[in-house]
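What follows is a set of notes on a single structure, which appears directly below.
Just one protein chain is left out here, and the rest sit where they should.
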Amino acid sequence: MASVTPAEIERQRRQSRIIYGVLAALMVLFLLFEMKLPFVVGPQALGLYDAVGKVRDDQLVLLSVNWEAGTVGESMPQTEALIQHLFLAKKRFAIFGIDPIGPGFAQRIAERQAERLGKTYGVDWVNWGYKPGQLAMFLGLARDIPGTIKQDSIRKADLTTLPVMRGIKSARDLGLILEVTSTDSIEIWIQYFHGVYGTPVGYAPTAVMVPEAYPYLNAKQLVGMLAGIKGAAEYADLLERNWDVEMTWEYPPRRAMNAVAIAHVLIVLLIVLGNYQYFTRHRRRAERT
Amino acid sequence: MKDLVIVWLAAIATLAIYSILYKENPIYRFFEHVFIGLATGYSIARLWSDVLLPSWWQPMLGGQWYWIFALVVGGMFYTIYLPRYAWMSRLVMTVLMGMAAGIAFKGFATLYIPQLAATFRPIFSPAPPYLLVNNLLIIITVVAVMTYFFFSFEHKSRAVRGTASLGRWLLMIAFGAIFGSTVMARVALLTYRLWFLVHDVPSRGIPHL
Amino acid sequence: MDLRLEHASVAVLALELLLCGLILGRIFAARAGRVPFIRRIPGLAAIDEGVGRATEMGRPILFSLGLGGLDIVTLQALAVLGHVARVAARYASRVIVPVRDAVIFSVTEEVLRDAYTAEGKPELFQPDDVRFLSDRQFAYASGVMGIINRERTASSFLFGTFYAESLILAEAGHQVGALQVAGTPSTTQIPFFIAACDYTIIGEEYYAASAYLTQEPTFLGSLIGQDWSKIVLLSILVVMVLAATLWSLTHGGAMGDFEQGVKTFWEWFPGRAAAGQ
Partner (left out) sequence: MNLVLLLKILSGLALGIGGLALLQRLRSGERRRLMVALTFIAGLFFLLEFVLPPGTTFFGLVPPADLTRDNFLSSWVEVIGNVVMVVGGFAFGLGLLNLATIHGRTLFRARAGWQNSLAFFVAMIAMTLAGLLKDHRAWVTVHDVLFQGLYQPLGASVFSILAFFITTAAYRAFRVRSGEATLMMIAAFIVMMAQVPIGMMMTNWLPTEGWAASLRIESISNWVLTVLNMAALRAVGFGIGVGWLAMSLRVWLSLEKGSYFGKEM
């Protein structure tokens, strides 16, 4: 609160500088070095992980990517975790979005991982590109996928000619829809795909959007969720425990989560410290009077 | 080469912004001005290519000559610099204000009536008990918080005063929860910036010989 | 609840007519001389304190109108600005107003000029104190942060629509020791204002500002009308909760038909067939 004397302002300013310095130093430390902080995987991440495993071989996974540069720090590791899992578990998938930016990011990640894991474009995965997100487009997509998407976005080939698309015609052939997003784009999948065809839907929103997702999770309209960077880290943990392959990351979620966690710990410690000071000062003042 | 320039510029820009955490300084000031300049340029380009070009220039040259009136009306904003004509800028403004006001009738209905209707929940029924507790709490919270915002009584009666302070407490819980739920998102932003500084800059910014 | 309200149904129209009638009725009653009493709102009472502090310290005041465009929220912020500027003019203090919207910019300049003229000190008005910074959220925030630090503002007033930048503006002000008063209907930003400002005007108190500051009968009456409107909403709520409970008890907890009924009630107008089709 506004302090009166310049000396008090200066004191608070010094205090703030120290806090900023400690915060940044701790976070950098935890980013640079792989620390073993206690870690648990929540039920939502697990639910999503299991849902990927349950996709049948004659089905396709739809990876809907709707995020922009602003949320790279949360959305990119989520996307990267899901793509690695899809490749490792040998699930065919299609990248899709309602504007060009998200699918572009996802494509770069997929290309890098495909090269490393020996996967082929058009056989193991495909990029459908983007379509403006009107309701009519989604309804068309649910009924007739090749007719709505028409071409893939890399080779501009007729979708029906790509091996990855064999047997995939409508929403009934989608084994799972994964939405990685920083905008409110989940409802349409829940209403028109899960609601009509029973397609399982998994959700990877940014941390600020998490509270709004609980009603859907409670109603089992979502099979699972990756909550921001924490969700990505949980997923990374699951991947590392279950696969005997080294995971690679453009932005390693476990380390990032360690840095986030240490910041939370610092904030809690500061609150405790602040209250301790408050009490001692009060007691001193009380003794004086 | 281009990537190298981008990485280093981004690194310097990031550090320059963070320098204000220590104190205001010439480097921050310089980058603040650069940022505002870039943002202005970005806005101009977006304004032209996303708004004026497709919604004004192209239709006008496509035969809808009457779009020229938009320019005249837009020009009225500029009368603020001419005292004799300054009232004209208010003319445009009043129309905009009238619109902003007229929208409220629909806005009130679409924003708040569904929420009101969603609160019509039973507080006693054979359904699972925990849901009922929640329903009861929701109703109590709504009533208490709304009571807090009454202006016409000095909260004289004890019942009103009690309900209003309960409302204020519940509000504080809600605000605390919002604060807490925002922390991770903000820290995650910083984490990625720091990762850029300590990982991307060394790995992408130093050419491999 | 998922309601189709693109157009007013009979129930919505009736409710809005009732609310508007109550508000207008109270306004005209107050204008006719029945000036009502309203309770104290601490944040608004602190506005004059903030201006006084700037005078004492001989440093400027910062007034941010937030990120809103020309809408009702911003108009209310401008009304508060008008008050702040008049008090400031009286004590010959400067008010710096960083703006993010060019349409708002022209109104702001006029509000400020009028305030100084009304106090008989038009020569004190400095056009450069109304500054268009940027319509981009964080460019605006960085600019305001710079101004606060360079001018070492004695007090900050943050009124309008705010998003994530709220805490940037408030914390920057706190660091230079400014006395800060914030008010916004953007409820999710209020916790950050509470944490970093001296006084925070919450929720509907924001719309009480004009009434509180000017004690103008029109505004006071309007505020009383708002209270009555809330009593109407609360009554509807309580009655319907009781109805829902009664329904639940008599129908073994099956709420489907009740909810359908509520939906039909809110959506129905002559000519619309069954709702929910």
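As written, the chains take the letters A, B and C, and residue 1 is the first residue of each chain.
What we mean here is this: a residue touches a chain if its C-beta (ideal position, glycine included) is under 8 Å from a C-beta of that chain, and two chains touch if they have at least 3 such contacts.
Owing to the predicted nature of the structure, the values given are computational and were not obtained by experimental measurement.
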Chains in view that touch the one left out, judged over the entire complex: A, B, C
Residue touching the undisplayed chain, where the options are C:125, C:157 or C:192: C:192
Given B:97, B:160 or B:198, the one touching the chain that is not displayed: B:97
Footprint left on chain B by the chain that the document does not show: 2, 5-11, 13-14, 17-18, 20-21, 29-49, 51-52, 55-56, 60-61, 63, 65-78, 80, 84-85, 87-88, 90-92, 94-109, 111-112, 115-116, 119, 130, 134, 137-139, 141-146, 149, 167-184, 186-187, 189-193, 196
For chain C, residues in touch with the removed chain: 6-8, 13, 16, 19-20, 23-24, 27, 69, 72-73, 75-76, 78-79, 81-82, 85-86, 99, 101-103, 105-107, 110-111, 114-115, 118, 128, 130-132, 135-139, 141-142, 145, 164, 167-168, 170-171, 185, 187-188, 191-192, 194-196, 202-204, 206-208, 210, 214, 216, 218-219, 222-223, 225-226, 229-230, 233, 269-272
Footprint left on chain A by the chain that the document does not show: 1, 15-16, 19-20, 23-24, 37-40, 42-43, 69-70, 207, 211, 214-215, 227-228, 230, 233, 257, 260-261, 263-268, 270-271, 273-275, 278
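Everything that follows uses one rule, which is that only the chains that are shown with their structure count from here on.
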Given chain A and chain B, the chains that contact each of them: C
Geometric centre: closest chain by C-alpha means: B
Separation of mean Cα positions, chain B and chain A [Å, integer]: 23
Cα-centroid distance, chain B relative to chain C, in whole angstrom: 14
Junction residues of chain B, two or more chains touched: 23, 182
Per-residue overlap in chain A, given as positions that touch at least 2 other chains: 13, 16
In the complex, chain B residues that touch chain A: 21-23, 181-185, 187-195, 197-199
Parts of chain A lying in touch with chain C, wherever the complex brings them together: 1-3, 6, 8-9, 12-13, 16
Footprint of chain B on chain C - complex, ascending: 1-3, 5-6, 8, 12, 15-16, 36-41, 70-72, 75, 102-103, 106-107, 109-110, 133-136, 138-139, 142-143, 145-146, 149-150, 188, 190-192, 194-195, 202-205, 208, 211, 223-224, 226-227, 230, 233-234, 236-238, 240-241, 243-245, 247-249, 252-253, 255, 262-263, 266
